[in-house]
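Every protein chain of the complex appears in place save one, which is left out.
Moving on, here comes chain A:
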Amino acid sequence: MSHDLGLILKENFGFDEFREGQKEVITDVLEGEDVLGILPTGTGKSLCYQLPAKVLGGTTLVVSPLISLMVDQVKQLKASGYKAVTAVNSFMDQPERNAVLKNLHKYSLVYISPEMLQNDWLQQRLNRMHVPLFVIDEAHCISQWGHEFRTDYLKLHQTIENLGHPTVMALSATATPDVQQDIMEKLRLPHMKKRIYPMDKQNISFAVEECTSPEEKTERIVEVLKQNQAPTMIYFSSRQWAEKVSFELRDRLDQRVAFYHGGMEQTDRMLVQQQFMNHQLDVICCTSAFGMGVDKKDIRMVIHFHLPPQLESFIQEVGRAGRDGEAAVSLLLFTRQDHYLPQRLIQSELPEKNDLHRVFSFLMKKQGEDVPSDSIMIERFELSESQWNFIKFQLEEEGALQNGKLVGVTANLFQEIHRFLEERWMYKHNKLNEMLKWIHSSDCRREALYKPFQDMVRKPTVPCCDQCDFSMDDLSFQEERRTYDTFSWEDRLKFIFKQGAGL
């Protein structure tokens, strides 16, 4: 098969040329080769399957871990004129889901959650469709060494087999060589073609600063933002802090500040995203829930108010800055107390030995019975959802839980799962330690950040970092801003409808 990819790109997506890596990955799948693509954030990963989906016909499946991410991507695609796309997820209401499922084969691109794929009815439906390409987005979720291990991803190899082995494309923005290896093993596709691209950002300068308290961090941010006027994201590890600091900044700065986190209503979340895209906001105080699927090109500063739990998340979040290729800055603020926060996060994800023990004692007595419902287990043992999911999946994986029945919960198994649990704890702590090591490092920050992921770190096109030749205090972004928010209602209404002379 031979296609004029440049022409297809121009006609369907309006771009003149491919970005690094896109053409290679696309060519691979068009030639029927399974491919593992590691492309840094901001390089248009999604085009890598959107274009083949057009060319190949049939329905391309895209497995994506986060519903909110799926929904965002579908919205954006539709907004850009790509209509034959949908996301199948558990949040759709019944009429919508029925309408979508009935016409599933008419969509060229279907986003789906790994949980949904386990649905028998849906699997049968898919088996009767033409699926030439199977895409796994955020493929690092497959690997237990990836920073966001998702147990449902481990069942994907089965789905691929059931579908008669369509061409497989696994994509990730952050995967170390270990994780890459693990992805191929877990998919049972040892011969995937690897397409690995450097993820270092040559247009970002790095700075890390120590503060003695959260208040001092806020002071510092005020100082920086007084000196710089440009689209800025500030990352927090909790919703409360994102809100709190956004209020303070709003009071103290002549900039338009908003907060964003997963606890907001759907409409409000969308409005804030759109306002930021539309230059109606200068600063967003957010949790990691923001950004996925938001492709704003001109973000100049990414500030971290809290430590992310591992370098991978940090790299991804920093990667939101400077997607237009212009100079951008990453500033991370920390206090000596900060590493407790990510530690608590880890605790909420994994069960403790004690919990595991209590759950086992309980389940061992229920041999041969149905396992109680998720909500009962979560409530009874005061577990978080991900803690219980972890245990449940391990039981399934070891064959002790089959079709919802408990068949082999033994003391031996407890030992085994406990060992695995300890490994996970260890792994997460090591990850956190890497992050801590990085902030305290006295070597070049760019080198230290990217070296684990690629052979050679390239020379930056901007000042490098605060260990080399960069100083926050020299920074001065001054962008003009448009404003709509001070009109009276009559003026605003006129403006919206473009009535009269406009404003």
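Here, a residue touches a chain if its C-beta (ideal position, glycine included) is under 8 Å from a C-beta of that chain, and two chains touch if they have at least 3 such contacts; residues count from 1.
Criterion: contacts and distances are computed from a predicted model.
The UniProt record for the undisplayed chain lists the protein name "Helicase Helix-turn-helix domain-containing protein", from the options "Helicase Helix-turn-helix domain-containing protein", "Actinorhodin polyketide synthase acyl carrier protein", "Osmoprotectant transport system permease protein" or "ABC transporter ATP-binding protein". Across A:G81, A:G164, A:P190 or A:G368, the residue that sits in touch with the chain not pictured is A:G81. Touching the missing chain, out of A:I376, A:V407, A:M426 or A:L493, is residue A:L493.
In the full complex, the hidden chain is touched by chain A at residues 75-76, 79-81, 92-93, 95-96, 99, 250, 258, 264, 266-268, 270-272, 274-275, 278, 280, 484-485, 488-490, 492-499.
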